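Just one protein chain is left out here, and the rest sit where they should.
All chains are identified by letter, namely A and B, in their written order; residue positions are counted from 1 within each chain.
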Amino acid sequence: MPAMVEYIQTDSFFHRLNPITKILWTFAVLIISFLFNSPIPILVILLSNLLIALASGIIKQVLPMMKALFIFSFILILCQIFFVDEGKTLFYAIPYFNIGKVTDAGLNMSLVMSFRMVATVSTIPILMMTTPMTDMVVVLVEKLKIPFKYAFMFITALRFIPTLMGEIEQIMQAQMSRGYNSDTRNPFKKMVIVIPLAIPLLVSSIKKTEKMAISMEARGFASGPRSYFRKIVMGKADYAALVLLLTAILSPALL
Amino acid sequence: MIQIKGLSFLYNDSKEPALNNINLQIGEGEFVGIVGPTGAGKSTLALCLNGVIPHFLHGEFYGEVKVDGKDTVENDCARIAYSVGSVFQDPEAQIVSTRVEDEIAFGLENLNIPRIEIAARIKESLEMTGISDLRDYSTTQLSGGQKQRVAIASAIALRPKILVLDEPTSELDPKGSLDIFNTLQKLNKEYSITIVVIEQKIQLLTEYCSRLVVMEKGSVLLDGPTRNVLANQEILQKIGVNSSPVTRLAYMLKKEGLYQGEFPINVEEAYLVVSKVLSEKRR
Partner (left out) sequence: MIRLNNLCYQYKNGNKVLKNLNIHIKSGEFVAIIGQNGAGKTTLLKQLNGLLKPSQGTINVCGLDAAKTKTSILAKKIGFLFQNPDHQIFCATVYEEIAFGLKNLGISHEDIEGLVNRAAQRVGIDQYLKTDPFSLSKGQRQRVALASVLAMETDVLVLDEPTTGQDYSEGLEIMEIVKDLNKRGKTVIIVTHDMELVAQYAKRVIVLQKGSVLEDGPTEMVLGREESLALSNLQPPQAYLLAKKFHKQGFFKDVYRVEEMLDEIISYLDGEENACNG
């Protein structure tokens, strides 16, 4: 199981959109999620992300990530919800002693925060899985005029986490193939297994990046003016999508 | 095309030099094979040709390496890349893109080749390496041999003056290996690209290379036209370098006192040799 957030080749509507449109989409989701202050509209956006993932054929990869994000946001909520005092008290976490008050305002805020986080963060893996890295580099350089070297570094940085995950996976496969019980379901045991690996992992990931840098340099990377193979144009679908995004952003004002 | 004078190299924190006073002159259009046991310094030599040593891997570097007139110490890797195309020993670590097509385009884009030309070269190099159907594949979802073909395709697409390949067929099936050597031969003949290939499959080297270099323990042990080098069967057997089975057969026949003469390098030649042995005895 290689890198988790890797480009996945299928032919879908979303795959075919211009990377710029998709980058704008991530920003639109961000803006809209912050424009609204009630959970329902943000939930709608979140569902729209899921719908996009489903239509792009990457739902299998996106769902576990969303799940992880929800668990993470749930922990964040637990840390905050009891400290909100205003609003009507709905219930207590431990009823008999009246400890852990939950108010309607608190619940509202928590839900908004949690949905917001999941909605905005989940756009990034969707973007990465539906857009080849090179396409992204091309638009960053040609359309947004970012110097090639920086654009490439930015993308590579985005890919570092997946590379690291791939590396963890690989080492764990090597370990269990030699009888080490790293294929446990228990997340805490898994932590105990992964933590001592932190240093060798980092070392081997860095070595891998180094080899990649060598390979890039040996093919004349950043040695002078550069051409681009991929020609990326805005199509009708892109303009339609942009109109849709604009309406979505303006809708809170209209409502 | 390639001039190596008194080259020695010692990796940082290692005791023995990986290369020990290497002297080699390789002319334009030569097709040179390098063989030797593991740890002989073959890869280290290849890394000196494309400037990875001394620019990326550090250690004590003595002597001089010039490729296409450029000194590898004075010119950085990217500059040398205009003259030297490389296939590294580990195909996996050299793939930088997520899609096969982009991987091949990567080097061409860096060298500022026009878009139309890039499209033509991608098509051609995919065909030459037999992976046209993998064009849209994600590079993480390939088998070992498929990755190796992608690495070779991206190097030959560049059509550099010099191609340095480090065990390019180690994970390829026999026909695939043969196809790669046919392709190299074609590049060598049609574009007079100088080719330096490290390879353990001696059958291929003997059939395709005009010159053979045998390395052992950081030094060049034998160097010369392929047949002359193969004539040193005793030395080759001693350091454990393979010969084709048919060459070995002739060597065994010689030891039995049944045959004198040149060593065959392929089945056709071996047929003549064995026929001769059989008929001589018959008379």
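Odds and ends about this structure:
Going forward, a residue touches a chain if its C-beta (ideal position, glycine included) is under 8 Å from a C-beta of that chain, and two chains touch if they have at least 3 such contacts.
Predicted model only: the values in this text are computed from it and were never measured.
Judged over the whole assembly, touch between the missing chain and the shown ones holds for A, B.
Taking the complete complex into account, B:Ile202 is the one of B:Leu7, B:Ile162, B:Ile202 or B:Leu222 that touches the chain left out.
From the options B:Gly6, B:Pro114, B:Gly240 or B:Gly261, the residue with contact to the chain not on display is B:Gly240.
Think of the hidden chain as still there; on chain B it touches residues 11, 13-14, 35-39, 43, 89-90, 92-93, 138, 141-146, 149, 167, 170-177, 200, 202-203, 240-246, 248-249, 252-253, 256, 258, 267, 270-271, 274, 277-278, 281-282. The set of chain A residues touching the chain not shown comprises 8-9, 60, 170-171, 173-183, 197, 200, 204, 207.
Basically, only the chains that are shown with their structure count from here on.
Here the CA centre of chain A is 43 Å from the CA centre of chain B.
On the chain A side of its complex with chain B, the touching residues are 2-3, 6-9, 132-134, 166, 208, 210-231.
Chain contact summary for the complex, chain B toward chain A: residues 50-52, 55-56, 76-82, 84-86, 88, 90, 93-99, 102, 105-115, 118-119, 122, 136-138, 140-141, 154, 158.
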